[in-house]
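For this depiction, one protein chain was excluded, whereas all remaining protein chains were kept in their positions.
After this line comes chain A, so read on.
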Amino acid sequence: MIGLSPAGADRAPRNPVGTRIGVDVGGTFTDLVLTDAAGRVFHRKVSSTPHAPDAAVVKGIAALLADAGCSGAGVVEVVHGTTVGSNTLLQKTGAPTGLITTKGFRDVLEIGRLRTPGMFDLQWEKPAPLVPRRYRREVAERIAADGTVLVPLDADALMAVAEDLVAAGLTSIAICFLNSYRNPVHEQQAEMLLLARYSGLKVTCSVSVLPEAKEYERTSTTVVNAYVRPVLEDYLARLERGLAAAGISAPLLVCNSNGALASAETARTKPVFFISSGRAAGVVGGARLGEALNIKDLVVFDMGGTTASASLVQDGALARVSEYEFRAGISTPSRFIKAGGYMMSVPTVDVAEVGSGAGSIASVDPGGLLKVGPVSAGADPGPACYAAGGTRPTVTDANLLLGFLPDVLAGGERRLSHESAAAAIRDHLAAPLGLSAEAAAHGVREVVNANMARAIRAVTVERGTDPRDFTLVAIGGSGPVHAADIAQLLSMPRVLVPACPGVFTAMGMLAGDVERYFIRPFPCRLDMLDLAALEAVLADLKVEAKAALQAEGIAEPDMVFAPEVDMRFRGQETALAVPYESAGAAPLKAAFDAAYEAMYGYVSHDVVEVVSLRLIGRGARPGKLDFRSAAAVTAASAPTGMRAVYFGPELGRRDVPVYDRASAPGRLTGPAILEGADSTVVVPPGAEAVADAHGNLLITLA
């Protein structure tokens, strides 16, 4: 536990002083972090309750308030990341949803973009569309590519179709008409008609979530929104009731896929922006931590039980993508694949994920190749060393055998069996590979590290960014066990382990800002740019953004607006967003050329065109967590013991001092193992580890 000095308070004098709670709901655990008016930080992990996730949240908050001796009435905000959206997609438990399209196009959703995630796999199954064909209906209407109305909306046909769908028991309707991004009139008309006729019906029209070209991407995004909406609404209502019952009347903020915060109200109507709620918060936390420590270039690496993920913070800014696919099972780090998932074109923190985690099972294939993952032993039966029925070797078994992990995990809750781990590795890996058990276990670690390094490559090398200029931030229960090795693999010089890596995502939520995004198509050639028209559109967007931020409770002086221009060479499909700073086509062209060359290594002489204008409205949240104000409570003491750890064939097995992380020396040279309540930190031989006043550990690799 770390103490927090109240120094942060005087940086933002408008801050209402009080208790703040961050909650990250995961599949196995719900993590909660509380900061109180006195500046203290408390955290807790409670078991998740997947059938009703709000139950664990309410229970955990009650326990945390008791820990801190605070009352519900003193809570000024609850910030929340939830997996309700992603679980709804994963388990297909969304609302019965209908889709109304332009005549001739009801199958756009099911046809999709046709590709498959793998090759040569004739047994692949395409995921079933969220709306089956029987509930996809067409009405006569047509807008041309330039926005002209070619065929007016047939309102009678629309009402007949709606009557049918409602009679079939559907509670949520998506509307997506062709070319509506150029002229939304028919969609808006249809939405009004449906809402006027059916009071309880949820209606999502495509331009309200994504006014952009490409009918499949827009339809899919709209359908995900419609499908998840009633479920997330119910959940948030239950959670708010539970919080009220606990005496908390503070506003509930929800973390969106882009790492920003929004009111629960926004999450209710536009849930598609919240599907990866929470996953991004760790990255936001990493960026804030970096800001506090004056480290601006970071890769945030999060390793859990079944997956590991990486994302980039460059010059203090989070890397974002404008679309992603939700896929059952494992998403590969290749952003090239566009198939086999539920496409959402919404701004999202660019997180690359691989199916490698502490529970990943290692095996040898018939050709003699050592493989790790993507199958995971999960929590049940768990790794072989849990001795709970699992017999296949996992990454955790390898780590135990090599000496990286203690015999007793997570504050004494679970004792690990060396014998079971050794037997699993010997029988399934060492024997078929003809290696010693130690070498095989080391191999498992090497292979899983290489797999996880792919996630980091995906957000660095694949974007033309050299990872060697970055500091690796290790979070998640297993992140600090592997981070140093992965950093070495990619020649990254430093690893930063925050004070509480295991609950860091919940902490990140307390460090977030409110953000809203606005986009308007603005197609033209850059050399024929009508600057006045561009400025007018940006001014419009700013008015919209201001109103939206005000609705989120942000005062005008706390608002920041960042206009961007999406541009590309004529004929390209993908645009690059360039900040709009100074007026005129020439500076825009220069900025585009520079950004393009940085990314692709060449610049074309062809015509540059503008695609759309974007505006990000950001509201600095009063009282958000500032890592600068955190202070570690430390009293250096001697190692708690020594352990033999195998560092590979070159370094061999070495006796390594093991420290309690809370009382480890402020500076030490590896090899060393630091054991904390929520994670184990491995400091490899020759590395220098320095703890700062806030409990963060900075490891400089040899």
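Just so it is clear, a contact is a pair of C-beta atoms (placed from the backbone, for glycine too) under 8 Å apart; a residue touches a chain by one contact, two chains touch by 3 or more; residues count from 1.
We adopt the following convention: contacts and distances are computed from a predicted model.
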Worksheet entry | Which of "UmuC domain-containing protein", "N-methylhydantoinase B", "ABC transporter permease" or "ATP-binding cassette domain-containing protein" matches, in UniProt, the chain that is not displayed | "N-methylhydantoinase B"
Item to complete: For the chain that's not shown, point to the residue among A:20, A:457, A:661 or A:694 touching it.
Response: A:457
Worksheet item: Where the complex has a chain not shown, which of A:29, A:42 or A:216 is the residue touching it?
Response: A:216
Worksheet item: List the chain A residues touching the unshown chain?
Response: 104-108, 110-126, 132-134, 144-145, 178-179, 181, 213-217, 333-338, 365-371, 433, 435, 442-443, 446-447, 450-451, 454, 457-458, 461-462, 464, 523, 569-574, 600-602, 604, 606
